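A single protein chain has been omitted from the complex, and every remaining protein chain is retained in its original position.
What follows is subunit A.
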Amino acid sequence: MKTYYNPEDLKKFGKIGDFQKSMADKFFDYYGEVFQEGALTAREKSLIALAVAHAIQCPYCIDAYTVDTMEKGCDEEQMMEAVHVAAAIRGGASLVHSTQMMSKVKEISM
């Protein structure tokens, strides 16, 4: 069955440079540096990446950062809490816009 997403394509990520090398090189250099141990630990960064992967709903990133967080020693509870952070921010972002709706309601109501 053909689908838009193919798990095997994740392995080809590094090949994006075949079509535009200099930008890909810069991106992967930057990417590598972002995930290094810094003011945040590599483990914390991996959990943030897992949460963001769910917020942007990228199946490749979800697969990649599920494995990566486990390889950083996280457990299922920590991983699920990270996804809840994403969900809370996404949900909160919708809900906080309701203040605009409320203001507009008030503006046009008697």
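Here is the rule we go by: a contact is a pair of C-beta atoms (placed from the backbone, for glycine too) under 8 Å apart; a residue touches a chain by one contact, two chains touch by 3 or more; residues count from 1.
Following the convention adopted for this analysis, contacts and distances are computed from a predicted model.
J.: Since a chain is absent, check the UniProt entry for it and pick the matching name: "Phenylacetate-CoA oxygenase subunit PaaC", "Transport permease protein", "Radical SAM/Cys-rich domain-containing protein" or "Amino acid ABC transporter ATP-binding protein".
T.: Checked against "Phenylacetate-CoA oxygenase subunit PaaC", "Transport permease protein", "Radical SAM/Cys-rich domain-containing protein" or "Amino acid ABC transporter ATP-binding protein": the hidden chain maps to "Radical SAM/Cys-rich domain-containing protein".
J.: Return the single residue from A:40, A:55, A:70 or A:85 that touches the missing chain.
T.: A:70
J.: Just name the one of A:6, A:20, A:41 or A:98 that touches the chain not displayed here.
T.: The missing chain is touched by A:41.
J.: Which subunit A residues touch the hidden chain?
T.: Subunit A touches the chain not shown through residues 41-43, 67, 70-73, 75-77.
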